[in-house]
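What follows is an incomplete set of chains from the complex, kept in their original frame.
To keep things simple, chains are lettered A and B as they appear, and every chain counts its residues starting from 1.
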Amino acid sequence: MPDNNFEYGVVLTTVSSEEQGKAIAKSLLNEKLAACISIFPLQSLYTWQGEMNQDREWQLIIKTRLDLLSELKTKIQSLHDYEVPEIIALPIVDGSKSYLQWLGSNTTSDLSS
Amino acid sequence: MPDNNFEYGVVLTTVSSEEQGKAIAKSLLNEKLAACISIFPLQSLYTWQGEMNQDREWQLIIKTRLDLLSELKTKIQSLHDYEVPEIIALPIVDGSKSYLQWLGSNTTSDLSS
């Protein structure tokens, strides 16, 4: 799948509560797997085992480096209460130089530290 | 326009009411043109026929396969009450394998069924 020669990206995941969202966000920030994470409430409609469902969820918008995605997936899956959490990465193709430098300097990989 | 060799994507559209948003979402899910659709309120500022407008809208975040985009556009346009609805696709460049497999298995094209 990786179609990914982009340095930075926005990773989306949804959670079932604000508390879990903030717990995941703080853990990712503490481990420098993301530099900034936004969170807001929404409703999700989806098909699960053939049934349509409608749940209140919280969306996380995780701004990070895409070379950290593998560690980020592992960390989210370890903290998430869903069996198959949404974890999808959208590419940042351009942006303010100072912001992207800040994003880069506030993220690091355990593998490289 | 299609710049699109990405398998999965996030399609954005806005609607004027929560009811219409949910009606479009349920129709797309029933026809397996999307696997998960999130919806939340926002305000939109835009220029229409030279005038600036500010409306309360609802944003749909449609998670799907980008080879379904043509059918998805037709379905949204048939249900939408705007003359020119926003329908834009952002590429998913990477993500959790299990989630993307679930996304793929919960979407299908009428053309292929």
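Details
Everything that follows uses one rule, which is that contacts are C-beta pairs under 8 Å (C-beta built on N, C-alpha and C of every residue); 3 or more make two chains touch, one makes a residue touch a chain.
Here the structure is a predicted model, which is why all the values come from computation and not from measurement.
Of the identical protein chains in this complex, 2 are displayed in place, while the full assembly in this structure file contains 3 copies of the same sequence.
The definition used in the following text is that only the chains that are shown with their structure count from here on.
Once the centre of each chain is set as its mean CA position, chain A and chain B turn out to be 20 Å apart.
By the touch criterion given at the top, residues 1-4, 6, 9, 12, 14, 40-47, 52, 54, 57, 59, 66, 69, 73, 77, 84-91 of chain A touch chain B in their complex.
Within the complex formed with chain A, the residues of chain B that make contact are 5-8, 10, 22, 25-26, 29-30, 32, 35-40, 61, 63, 90-100, 102, 106.
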